[in-house]
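Report on the structure given below.
Every protein chain except one is present and positioned as in the full complex.
Let's turn to chain A:
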Amino acid sequence: MLRYDSSGKPFIIIRDQDQKERLTGSEARKANILAAMTVANLMKTSIGPLGMDKILVDQDGEVTATNDGATILKNMQVENPIAKLLVELSQGQDDEIGDGTTSVVVLAGALLEESLSLLEKGIHPSKISEGYEKACDIAVKHLISICDKIEFDKENCGSLIKAAKTSLGSKIVNQYTDKIAKISVEAVLAVADLERKDVRFDLIKLEGKTGGTLGETELIDGIIIPKNFSHPQMPKQIKNAKIAILTCPFEPPKPKTGHKLDIDSVKKYKELLEIEQNYFKEMTDLVKKSGATLVLCQWGFDDEANHLLLQKELPSVRWVSGTDIELIAIATGARIVPRFSELTEKKLGKAGMVTEKSIGTTDEKMIVIEKCSNTKTVTILVKGGNKMVVEEGKRSIHDALCVTRNLIKDNRIVYGGGAAEISCSVAVNKASKEIKGIEQYSIRAFSEALLSVPIALASNSGLNSLEAVSEIQLKQMKDKKPFLGIDCLSKGTDNMKEQNVFDTLRGKIQQFLLATQMAKMILKIDDIIRPTGQY
């Protein structure tokens, strides 16, 4: 677009069409929908217990192998704006719920795919949106009506373990689901406040370590920090430790204001020397006086200070990371002390046992803090034969932890294996017939889209997907049993109640809501402007 200024020179408002790609109206919509479908199709093969993994090679050639939707999308380098939206969508589900990150993308893709044919019928996108909105309402209400409650308490957590197992079933850890599900549930229960239905997630630490197999993953009642004691001759084990947590270095202070200290005579030189020596003594004396038997410091130590600590029998650890410091402070009831002078006995934390352990043939060490006084804090130490397995194990356990947490917050569940989706699809389809107008079409389309997840599930399991899904649909309608689903593992029953496959209600609702929202948003776009030549 050109305009001319007062002297007649042209200037450009929007660059010419040949410089700029622009898609409008239905073209834009179709391009967007296609992009979204491409991403969704990519993710489809990861769904379910027999879903496949993806390898992602990052910019530096590092390899990640994963089954987690959010991780795949996050590490894929997408440039398409719509694909980016889907990445955000999966991220949103991950942040809120932690599980079901793949299904939400597949569902959004299916909703958009269905809308494609509606658009071709000439239905206005905003009408489609409205229909989706209504259908989503119906589906959520239906979900609530078919949900079950599970009961559990601290001793009796079998049902929680079953839920965690469903989440772990699709990951590489599924060989050891029994053990890892149990660990995850125990970890969550250890930090959970069942009365307030609150789980303090920050008290669970996931630490990875190569060596051994995933089956050797263990739950440690305490905290592990990948550090060693600052002096090789400090004791390797401290019982009933009183812990001082410091965020100031064992070094002479470095004031933040710029200054220079000029030494121009021997006297001054001597004075300064004395001050320096005293600093170290004062520091260690203050720590000793407070009654601490273990010092954890966020910063480094001067050699001299380090030796003084050894001499005063104060085992200490340096360069402890900020997050670890906070965690230990919570667990042991210690206060984080920023200055030596403020250290008092009250501010010390307590732990029953602190040990330094070495692992394998290399000189790697870690410090285990157990029997912390205050709150329960637990660490899950994930082991595995290689780095990639350990990382994937950590991600899978994180998902299982999230599921357990969600169940503690809200103990309502729906059945998995596609049962909930199929049941909702049937309900939405039925409801659509009572609605007047064009919306009926889009509501029906929604019910079709809901089937995308069970279809993907069935096809990944090597079943004749459409046949299997329609069979379940029929059965559900006939028997009025909303807990019939796809029998992915050929266990011989499609009763998900018996197979103990279930998801959280919260997670499912969230999936429906987020996917619908995303579909509506993408449908609303009717113009894409992007400069060319840049790519």
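What we mean here is this: a contact is a pair of C-beta atoms (placed from the backbone, for glycine too) under 8 Å apart; a residue touches a chain by one contact, two chains touch by 3 or more; residues count from 1.
Convention: contacts and distances are computed from a predicted model.
*Asks:* I want to check something: the complex is missing a chain, and I'd like its UniProt protein name from "Aldehyde dehydrogenase domain-containing protein", "DNA excision repair protein ERCC-8", "CCT-beta" or "Exosome complex component CSL4".
*Replies:* Going by its UniProt entry, the chain not pictured is "CCT-beta".
*Asks:* From the listed residues A:83, A:123 or A:140, report the one that touches the chain absent from this view.
*Replies:* Final answer for the missing-chain contact: A:83.
*Asks:* Tell me which residue among A:89, A:136 or A:389 touches the hidden chain in the full complex.
*Replies:* Touching the chain that is not displayed is residue A:389.
*Asks:* For the chain left out of this view, which of A:263, A:466 or A:529 touches it?
*Replies:* From the options A:263, A:466 or A:529, the contact with the absent chain belongs to A:263.
*Asks:* Spell out the interface residues on chain A facing the chain that's missing from view.
*Replies:* Given the touch definition above, chain A has residues 21, 23, 27-28, 30-31, 34-35, 38-39, 42, 45, 50, 52-61, 63, 65, 67, 75-80, 82-83, 172, 175, 210-214, 231-233, 251-255, 258-266, 269-270, 272-273, 275-276, 279-280, 302-304, 306-308, 310-311, 358, 360-363, 384-389, 392, 462, 535 touching the missing chain.
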